[in-house]
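Worksheet: one structure, shown below.
Shown here: the complex without one of its protein chains, the others still in place.
This part shows subunit A:
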Amino acid sequence: MATSTLGAAWLVDESDKLNKKKPKRIVKHKKKAWRVTSNVEDVERFLESKRLDERLGAPLEERPSDSLFVVDTKTEADKTVKSEPTKKRKIKEIGPLRCYAILTPNSAVTDPLKKRNRVRRPEERGDPLLRKIMEERRANGKIPTRFLQSMKHHQENVEALAKKKKPERLRTTFDFDLWGDAGNSLMIGDKKVSALDLSDELKTYTMEKMGKRIYSRPPTMFKKTTGLKPVEYPHPGTSYNPTYQDHQALLKEAYNLETKEMKEEVRTRRRLGPMLKKIPVQRKEEDWWSEMTQGLGDDEEPAKEEEEEVPCVRPTKPKTRKQKIRAKALKWQDMRRKKLKEAKKRLLEFDRLRSIRREIRKSEELTAKRIEIRKKEKEAKMFKPAMLGRHKYVPPPIEVNLSEEITGTLRGLKTEGHVLIDRYKSMQRRNIIEPRIRQTVVFKYKHKVFTKRSHSEPKGLKVGNRDKDKTPVQ
């Protein structure tokens, strides 16, 4: 706006110069010119202030001072020091949001339409006469019974709600025998019925109708996944005050395990050794160059090699009729001979019936043996952790107190191992849960790199060598 007016002024200036000779004349006695000539600003200002007063109420000067000020006669009670408002609390303290302020009515002007249809407030509804009677009755202490009743019910509800037990994650009260009658009973409608009394058909029918059909558990699920005990008996050497032999035996076990591990480590290091060699950066670059330029130099030379003509192979000569007949006869002959040989062999086998029997016996023995071996293997498999997933089961380290750690008293006992880890490993060993390595998701955001403008050197403008100037100063 400001610019446009400025522009207009500038234009006027120009035009003034141009039209200086002819000042505009205004006819004063016509009504049309009044608006231009007469000054009604003061009237308008008055009317504007009047409208404002209408909207906002009377001006402050005219209002009684009681409505504006309060005479503070009471001492203020000691305010408790408020703690730092938490984030949640802050929201409440802010009050109604600023963005809604524009929607609230802020005019003191009464509605000019007296009969505008609007929602009546509860106290305005109904017959005014009836309302008056009711009010009188209430003042006399007469309250309708239904009102009292509802008050009572409300109170009861509130109490019941307060008494109601909080919902628990799981069952905490155990008040019936799961394997007894109560456990077997069914709820049909709101009646408890002993399941034993019902026939199977009726039971399945009701269960299906109620959407509670019981699907039978596959029999494989009742089988044990392992032959190992849930809580394995401890090695006697793990006693807090073990006998010498037991402790030595356990120590030896642990020692053997440790040495095996160390050997393995040495082995892997030896094997990986050449791969983990340190290579200087220069050589690495050279290697890279040599690798990338492989075959580039010698690419040009063999390009000239001309294609040698492959000698055309002549198709085979087809057999003559005579040859074909002959070949067929030969083939038949061969077959006949073979058959004869087979028959002869079979005849001969009558003679070696005994040896055949022996062979059969041997093969049967072998199968029996194999069956036994497989059975044993299967049994042995029951005592080993299975391969249930990508990762292999890793047995926990042996828990043993070193000889100097054994004090021989309960008070000085140094504990080893952790019961929960023991349980966890035991479950893995018994094929109940699969061994796994816990995955943790790490979000990696790509870094966006930019230099601050204030930090970077300004481009374009460069006066002399700044660094050179600065150094003597410092």
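Here is the rule we go by: a residue touches a chain if its C-beta (ideal position, glycine included) is under 8 Å from a C-beta of that chain, and two chains touch if they have at least 3 such contacts; residues count from 1.
Methods note: contacts and distances are computed from a predicted model.
Of the candidates "Pescadillo homolog", "V-type proton ATPase subunit", "Ubiquilin 4" or "Gap junction protein", the chain left out of this view carries the UniProt protein name "Pescadillo homolog". Although one chain is not drawn, the whole complex shows that of A:G126, A:P144, A:P234 or A:P395 it is A:P234 that touches it. Remark: the omitted chain is touched by one listed residue; of A:F69, A:Y100, A:W179 or A:F443 this is A:W179. When you scan A:P167, A:P280 or A:P318 for touch with the missing chain, the hit is A:P167. Within the entire complex, the positions of subunit A that touch the omitted partner chain are 88, 91-92, 161, 163-164, 166-180, 183, 212-213, 215, 217-218, 220-221, 225, 229-231, 233-236, 238-246, 386-390, 399-401, 408-411, 413-424, 426-427, 431-434, 437-438, 440.
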